[in-house]
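This report refers to the structure that appears directly beneath it.
The other protein chains are all here in position, but one chain of the complex has been omitted.
We just call them A and B in the order they show up, numbering each chain from 1.
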Amino acid sequence: MPVFEAHVPAGRYTTQQKRALADALNQSLVQGLGVPEGDRFIMITEHGDAELFLHPTFMGMDRSDDAMFITVFVGAHRPLDDKQTLAAHISRLATEALGISPDDIFITLVPVPNDNFSFGRGELQLAEVAPRW
Amino acid sequence: MPVFEAHVPAGRYTTQQKRALADALNQSLVQGLGVPEGDRFIMITEHGDAELFLHPTFMGMDRSDDAMFITVFVGAHRPLDDKQTLAAHISRLATEALGISPDDIFITLVPVPNDNFSFGRGELQLAEVAPRW
Partner (left out) sequence: MPVFEAHVPAGRYTTQQKRALADALNQSLVQGLGVPEGDRFIMITEHGDAELFLHPTFMGMDRSDDAMFITVFVGAHRPLDDKQTLAAHISRLATEALGISPDDIFITLVPVPNDNFSFGRGELQLAEVAPRW
């Protein structure tokens, strides 16, 4: 149940590329963290002119007009090792899927306790259950 | 001050339904947690083609094209009991308001300390005050 929000420049990516991005984000969980394939919960938001700002060089990157934010609501129980694995997989798979530079993906992992997710029906399905993924 | 973000399929819900959804989310606080009626802070975002992905069956649900994400920035002091109550109320009230299935509402409760909200004027009004709601 990591849930993804990708914030991308408007008009820059095709519908096909957005689907490929969603696949890449899902696969970052599957390949990186051993999460089931069905765990595919993703939002993409387009931002128009003067609505998306990523500094071109801060922290030694070379960012372009392809640059995007990816925010992930991820289980708060994940140790640093899992978070590093996840970020590396997102970077590799998303850049391959879109043909963009790894400098163009900014990631924020927002920790959320497993208790706090409802997959439907108003129940918190993972409450009081040891994390499986 | 739980703050809501609903992410819905573009063109699927009318203006009237969006207002009804906002009312339902507000009432989930009022009826579920005893929060004042005036605590009504809600964003709705539409997502177009290839911008919203909720797996059709993961975790035993039967999701349709009505499916949406509801993200709630909720006081970090809330015990599990409050979170379960809130999720159950969101589910019931939003599905009633929109005439959709409870399987179509995915909820993420993001914990935020009460200290971290400003209702205006750049002040953190709830800092160093015991939570009332």
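Operating definition for what follows: contacts are C-beta pairs under 8 Å (C-beta built on N, C-alpha and C of every residue); 3 or more make two chains touch, one makes a residue touch a chain.
As the structure is a prediction and not an experimental result, all values here were calculated from the model.
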* Identify the residue among A:L21, A:V35, A:L54 or A:L126 that touches the chain left out of the display. => A:L54
* Hey, which chain A residues sit against the chain that's not shown? -> 7, 45, 47-55, 57-59, 61, 63, 69, 71, 80, 83-84, 87-92, 102-111
* Structure fact -> Those residues of chain B that touch the unshown chain are 3, 15-16, 18-19, 22, 26, 36, 38-46, 73, 110, 112-113, 115-125, 127-128
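By definition in this document, only the chains that are shown with their structure count from here on.
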* So how far apart, in whole Å, are chain A and chain B when each is placed at the average of its C-alpha atoms? -> 21
